[in-house]
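I'd like to ask you about the structure that follows.
A single protein chain has been removed from this complex, and every other one stays in its place.
This part shows subunit A:
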Amino acid sequence: MKIVLKYYTFLFWLMISAISFAQEVEVCNSCTFSSLAEAISEVDKGARIYLKKGIYKEYDVLIDKPVQILAEKGAVLDAQGKGYGLIISADSVRISGITIRNIGKSYTKDFAAIYISRSKHFTVENAVLEKVFFGILVEKSHHGQISNNHISSEGIEEAGSGNGVHMWHSSNVVVEKNELHNLRDGIYFEFVKNSKVINNKSHDNIRYGLHFMFSNQNEYHYNTFTHNGAGVAVMFSKFITMTHNSFKENWGAASYGLLLKEIYDARIEYNRIEQNTVGINAEGSTRISYKNNNFISNGWAVKISGACYTNIFERNNFLYNSFDVSYNSNLNDNSFNNNYWSAYTGYDLDKNGIGDVPHRPVKLFSYVVNRTPETIVLLRSLFVDIINFSEKVSPVFTPDNLMDDSPLMKKIK
């Protein structure tokens, strides 16, 4: 027993010493190392570098060995508009608390505040990245964590600005609790797999708050996307799960809460889609389940443009949208069941909570507006109500099988 105990104590001390023997260096204006680049080139693998308060005018700082950079509050790396901030090309690098400013702008190179290339197990946390071109650019890297960062820029036009978190050919990365604004795309994924985007706030970006291209098996939850130029776009991707997000106030002619293009087998659940010009714009998207979403006060809650098959809309709330559902053809292969429609005018005589008359969510006027957009000024006029009513009674232009057979009488809480 005693021997075992001794053995454990020995092991314990060994562990403690192993941890404490990790090399620790400080970087400050009056320390041995006054520049971060110098410190990194001198330290061993696994070292901890404490970056003290102060402004460090450095750029293209290469991190080619596994180190941890722990910055104090007020430790600022100023790239003076010349190039990258940090370039990470080693595994197991951790960056924490750093402020990086003034990243160079270029039309040929993707300058980023933190550029991570071919790295595994990287962590970037609590960083403040200001006036960046790209914020965090990740390529061919796996198993990373990007959390609690604040990334912002002063983007004015699409071509001259970069993305907040840009990932390319990567997998198993978690992007969590970041705030991203005034960039081109808040978060951009291309050829990314098995990654998660959770609890981020992406707002006032020039293009999309979140943008997926060719990225399968990803999920995003509890994010908020507001005031983005065109909302959120998910394109050419499969098996994406989107739940508990809120899409708000994306206004404009080509603005969507959520734009779906060529996506298959996705789940869109428990989202709140509020006051967008178009809540969800679906184009060529198939086998998608829309459940328990709230569509509130949008111009068009759901706009289905074509080639959308076997989508299921169930238990959603459609509240006070100018148009609930709009189609541009009279074919329909999607099913609507058990939704609550604030525009529903039927009754429930048997009191089972389900309306006795089916609801037709597509109004004739939405076709007219599709054809001649200027007619939108006649929205909600008496004449328009009359033609909508006559179409409802005998559908000619709208798909006649497009209806909710069991509309709910009460809003789903």
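Just so it is clear, contacts are C-beta pairs under 8 Å (C-beta built on N, C-alpha and C of every residue); 3 or more make two chains touch, one makes a residue touch a chain; residues count from 1.
One rule holds for everything that comes next: contacts and distances are computed from a predicted model.
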Listed names "Aspartyl/glutamyl-tRNA(Asn/Gln) amidotransferase subunit B", "ABC transporter permease", "Glycine cleavage system protein T" or "Gas vesicle protein", with the criterion being the UniProt name of the chain not displayed: "ABC transporter permease"
Candidates A:Ser119, A:Asn245 or A:Asn276 - the one touching the absent chain: A:Asn276
Residue among A:Ser106, A:Thr310, A:Thr375 or A:Asn401 touching the omitted chain: A:Thr375
Touch criterion as defined above, residue of A:Gly74, A:Gly252, A:Gly306 or A:Gly353 at the omitted chain: A:Gly252
Residues of subunit A in contact with the chain not shown: 249, 251-253, 255, 275-278, 297-300, 319-320, 322-323, 342, 368, 371-386, 411
